[in-house]
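A protein chain is absent from this complex, but the other protein chains hold their places.
Chains here go by letter, A, B, C, D, E, F and G, matching the order in which they are written, and residues are numbered from 1 within each.
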């Protein structure tokens, strides 16, 4: 399995809305609205890197209110 | 009590407007328009972290002209 | 309870070492070495903001190999 | 008078030490250790820009433990 | 006199336009479109910090096409 | 010849579109949609710095969907 | 195959040295010293994400002179 944190900046005031949409997506273990330079942090677990790209690029990026996403893949030493 | 600095980036040219709206909010000790990578800096003092989140997310984020806020909570060693 | 993500930049090559030390700390739900602008991401859950500050400032900051930490507190709307 | 916020990044674990040294400096209204991308935030009030530069460059920059300072001068519309 | 560099990020494709408007402003010694994380760099010389603030906030910030400005005041040791 | 990497941030969800337009431009050796803080990375090879500026400022910057470009020229020691 | 750009910040003055060491590594298609916020950019092609992590974490991160690496994986729509 491939795990990753996705750090999301939303348009101001839209974190709650974005988080609630993402929460329903397959492959999402956890999603939280947060303070700091990011507005939402997602923990995802999918079967492949391609599936991760699909989750971010094809599903998340089409949600209204997202400005930027930053994928931090979990590394297994 | 919970104190925090809130560093705010506004749409260009709207710092004065944003600062004047925030100045009227309860829980705001001080608010200044500034130069540098931020446009407005707020010093707030509230009763709890939840109240701080409310101040930022529910009150500040709905003011027109704000692009991004960064909450720096004061730490008491 | 207070939950937060702690984004950590380590000295190059020391992510694994830092992650393994943090994994043993009370209040740490999850810790992962990651790719991207951060090297380690921690998900923590503690009883208060003060306890969170203690975890970051008094416990994490004294671990060798950490350059910078960024605390992103989880917000409950 | 000239007022400014000075956002300070310290070496990890040295925020408290740096804050306590700065607290004794003339021209410092307030100094707090904080969470977020900065470790210490100072609010200063001095008589001139030159005096502000002296405070930052000649006094703060020689304190051990400071990595970077960012001066945000208060703007009076 | 007060000298400062003003680092400007413009909307994509509008650097030339912004630079040509700024070139006509009093207090501007030099203005260049540049590559890198900034689009335009201005070197200004005015009589006071207030005049510098006016130049940036009241004159530059009302030019269409500017997203963000960063004032770097020249320091005389 | 002058070679450079051009790191591009696009509006969210428009990386594929931007990459496909750039792929047809003369002077472009390679263009990829990527994860991380940038959305598209271009490797270009042209005859002069002026030609590079033209490629970026006059051709790329007029493509819809680009927010910011960062040119990293290849250095030959 | 898995392709990625690896953006590297080195200690000042060590870009050439770092680039020459990386050039000899298996899985490296291209490596260039560059100007801009990064000092070296690597284009790599390996068989799996794990192999990419190994290249970055176990091989690159032990080279002297590297401060920070940022992996931008190529995305195939």
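Criterion: a contact is a pair of C-beta atoms (placed from the backbone, for glycine too) under 8 Å apart; a residue touches a chain by one contact, two chains touch by 3 or more.
Note that this is a predicted model, so its numbers are computed, not measured.
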{"item": "For chain G, residues in touch with the removed chain", "value": "9, 12-13, 15-16, 33, 35-37"}
{"item": "Interface with the undisplayed chain - residues on chain F", "value": "2, 49-50, 53, 57, 73, 75-77"}
{"item": "Positions on chain D contacted by the hidden chain, ascending", "value": "53, 56-57, 61-62, 66-71"}
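Going forward, only the chains that are shown with their structure count from here on.
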{"item": "From the options A-F, A-B or A-C, the pair that copies B-D, where over half of the contact pairs coincide", "value": "A-C"}
{"item": "Centroid distance [mean C-alpha coordinates] between chain G and chain C, Å", "value": "26"}
{"item": "Cα-centroid distance, chain A relative to chain G, in whole angstrom", "value": "25"}
{"item": "Inter-chain centre distance, chain A versus chain E - centres from mean C-alpha coordinates, in Å", "value": "37"}
{"item": "Two or more partner chains touched - positions in chain B", "value": "15-16, 33, 35-37, 53, 57, 70-71, 73, 75, 77"}
